[in-house]
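Below is a structure I'd like to ask you about.
One protein chain omitted, others in place.
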Amino acid sequence: MKQRFGSKVTEALVQRPRRVFMTIGSDTLTEAMWYVAQKGYRHVSTMTGLDLGQSLCVIYHLVEGDVVLSLKTVVPKSDPKLSTIVGIIPGAELYEREVHDMFGVIFEGHPDLSPLILPEKWPGGIYPLRKEWKVEAIKAELDKAQG
Amino acid sequence: MDLLGLLVYPGLMFLLALAWFYEWLDRRFFARLQNRYGPIYTGPHGLLQPLADFIKLLAKEDIEPAAVDKPLFRCVPILVPTLPLTVLFLIPISGVGAFVHFEGDLIFTIFIMSLLAILAFLGGWSSTNRFSTLGGLRAAMQTLGYEVPLAMALIGPGLVARSLSITKIVEWQASNGLWIAVLTPIGFGIAVLAMLAELEKIPFDIPEAETEIVAGWQTEFSGRKLALMRLALDLELVLAAGLITALFLGGPSGPIPFIPNIVWFLVKTTFVVLILTNLRALFARFRIDQMVSGSWKYLVPLAVIQILILQLLLR
Amino acid sequence: MSESIFTVPVGPQHPALKEPENITLTLDGEQIIDAKIRLGYVHRGGEKALENRTYVQNLYLVERVCGICAMAHQLCYVNNIEALLGIEAPPRAKYIRTIVAELERIHSHLLWVGVAGHEIGFDTLFMYTWQDREIVLDLMERITGNRVLHATNSIGGVRRDITSDMIPLVKKGLAHLGERVKYYRKLALAERTIAKRAVGVGILKTQDAIALCAVGPTARASNVKRDVRKYDPYSAYDEMPFDIVTNDGCDVAARIFVRIDELEQCARMLEYAVDHLPEGPIKVRAPRSVPPGENVSLVEAPRGEDIHYCKSNGSDRPERYKIRAPTLANWASMRKMLIGGSMADVPIVLAAIDPCMSCTDRIALLDSRSGESWAWNYEQLKRYVQKRYGE
Partner (left out) sequence: MEGELLRHLAKKPATMQYPFEKFQPVTGTRAKIEIDMAKCIGCGTCVFDCPAFALEMVGKGLTCDMKWYPMKCVYCGQCVESCPRSAIKQTDEFTLANTRKEELACEFKRSREE
């Protein structure tokens, strides 16, 4: 269905009826998003962050008709930067903020990346849903920050 | 004018008891309309609940936020119950004549009632809280809406009785055996609606709209101050009911002899309170702009028409 | 002009909000010129907790994402896990799931009508609808064993059967509800004060609803024909007779009507489901560990499309579980609805998307509750209280 995007699509999988998973390179994200949006996938259901160990994966769940397209893109943990898709689909604004809070992925060009869920006093550098942060470690870090 | 009359009956004590009784009635009836119980535990049928609330609030911590305008903030809760209490002495309760009466006391009553709205504004303003300020502003806006039709509706009975004294109006109705509400049904309706606005009750509880601006202009008041404010509201309810009774429903007099005046007064004011409560259960809250524009679009012209009709009738 | 502009915080604690979150409104007089959204006051790290529990335990944890749409979340969860396991619930279980899900929708919508009434100062309506909601809750208790948090599903089926003596009760309840729904529709049409507060308030145009990815009744009231039950049918929805209710009003009134009409559709579906309840077992056995894989499942919760993503790693605990409750999807549209409106309309506009903050934040029973706490944890608070009031 989307194989037209050439070599940038590293993996495509129709997992079961109405569910499509697809992986694309992070540099072609904007381009791919434009393409997909033109195809009618204008509804971002949500965005999921995923910790793959050395890298972070962001999944855009898009819905059109009865197909759920999950567009995956992988960024290295050391430099988690992605360009924003707010310009293409405005509804993604809050989801990007959430992924930013929880995983520390920076969405370049996003209008306001202030914390959505985490408190203002949250110590920087803790991204709670990354695997290296265990619940106890977060607790200890917070106690330290509060004194 | 003896001291006993001033302090006990039909004075201070009686009025306070009546205020609490009507609060209970209002709450109870409102609850029953909604299939609830309402207050039932304190005293027989929960009759003492308002008094218990009052005492409880008196005992509570009185918090004065640092940013408030202290002199004003302290004055308002004292003035708010005093004003309706003062005016209540002008309303005939135990007899056809009021405790105090003079020519023009109707005007004085209207004047005090607008003062109450201004106090609401001052209370909100002195709190310096954003919700209070908004509430105070809304109270002032609302006054613009209901004050004019209210005054016009209340003047109607004065025109009929050719006097601006509440006592004289009651006397006129007693001697003619006719309720002014029969002559001025529109005026009666307007007065009831405007009283709802004066009392800040649904659908005109805009200045203290709970879901919008917390408690509006009363947000910052607590403890003793809040107790006094709540007492003031109850007194205003008595005042509203008493005023409507006196001006439109013939006051404390009735067609059957040998029944004391006070019984007539109680029956009629209870009826008015029930009407007010019923209306409260019937509507959703208006928005401030809807309230003001609606009042000027419908209530004011209607009030004018009512006065014109009266003039024609009386000719 | 500039001095008349000031900001009003709505929340974290505000009478219009049943749960804490914060919207900072910039006002010019009574008019709203900007709104900033801040969530997370009840965030307790539910997704992290899900990763640390077994699939069986998670059944009850996802349910507690939201007390009102408990069934929707649990259904979404079991659909997800069942797809990963490659098993399917038996038909009777599917029907029972549908029945409970629809009962829940009725209860949620009735609750909403009441809350909407309360927000515009119409407490009487609130009392009446909540009284009628009791019927549904009692039915729920009989069918599932609890009024809310039904715990109906297990992986591979449902836990309790609907016995034949429950069916007349359901029908009786539905008949009564049908009457009440008709009355509420009449009331919403006839009552002038409701119309005054709802018509033309909180406008969300169709193209905005699509662009901002609105879901559920909020989107349908903006004439977006989107309903998971139709485009991605789960459980027994492919056999149910129902229409997608839409309204082209795009305002709060439209949202009221969409929900009231949906109540009728729910009743229709329930009647069909109760009459056509297939015979058979109610569950199949499911293994405790889930083979590695990933899956997305969607469910139409009362508030809109609910999406869960699960990545399993072959153990008995998920590798990553992501929940997006419908309310979060509607926040972006909410901002659009508020701007340009009046301060007095904030509560009703807010209520019109039927927000559920805890859902949005994914509240969870997390034993490390201070893990995500705000400035103070429980111990510190206790200490403070003791100091303040001298024991």
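Lettered A, B and C in written order, each chain numbered from 1.
The rule is short, and it goes like this: a residue touches a chain if its C-beta (ideal position, glycine included) is under 8 Å from a C-beta of that chain, and two chains touch if they have at least 3 such contacts.
Just so it is clear, the structure is predicted and the values come from calculations on it, not from any experiment.
Considering the intact complex, the chain excluded from display touches B, C. For the chain missing from the display, the contacting residue among C:Y77, C:Y95, C:W112 or C:Y128 is C:Y128, taking the whole complex into account. Across C:R38, C:R53 or C:K196, the single residue that touches the chain missing here is C:R53. When the whole complex is considered, the residue among C:I87, C:A151, C:I244 or C:I339 that touches the unshown chain is C:A151. With the whole complex as reference, residues 53-54, 56-61, 64, 124, 128, 131, 134, 138, 141-142, 145-146, 149, 151, 154, 159-160, 183, 187, 190-191, 365, 367 of chain C touch the missing chain. Contact residues of chain B toward the unshown chain are 31-37, 40, 278, 281-282.
Criterion: only the chains that are shown with their structure count from here on.
Taken as a contact graph, with one node per protein chain and an edge wherever two chains touch, the assembly forms an open path, each chain linked only to its neighbours along a line.
Placing every chain at the mean of its C-alpha atoms, the farthest one from chain A is found to be B. Taking the mean of the C-alpha atoms as each chain's centre, chain B and chain C sit 42 Å apart.
Centroids built from CA atoms put chain B at 60 Å from chain A.
Residue positions of chain B in touch with at least two other chains are not found.
The residues of chain A lying in touch with chain C in their complex are 15-16, 18-19, 21, 42-46, 48-51, 59, 61, 63, 65-66, 68, 70, 89-95, 98, 101-102, 115-119, 121, 128-129, 135-136, 138-139, 142, 146. On chain C, the positions that touch chain A within their shared complex are 37-40, 43, 45, 47-48, 52, 83, 210-214, 226, 231-232, 293-296, 298, 305, 307, 309, 311, 320, 322, 324, 328-329, 331-333, 361, 366, 368, 370-377, 380. Touching chain C in their complex are the following residues of chain B: 33-36, 130-131, 134, 202-203, 205-206, 209-214, 281-290.
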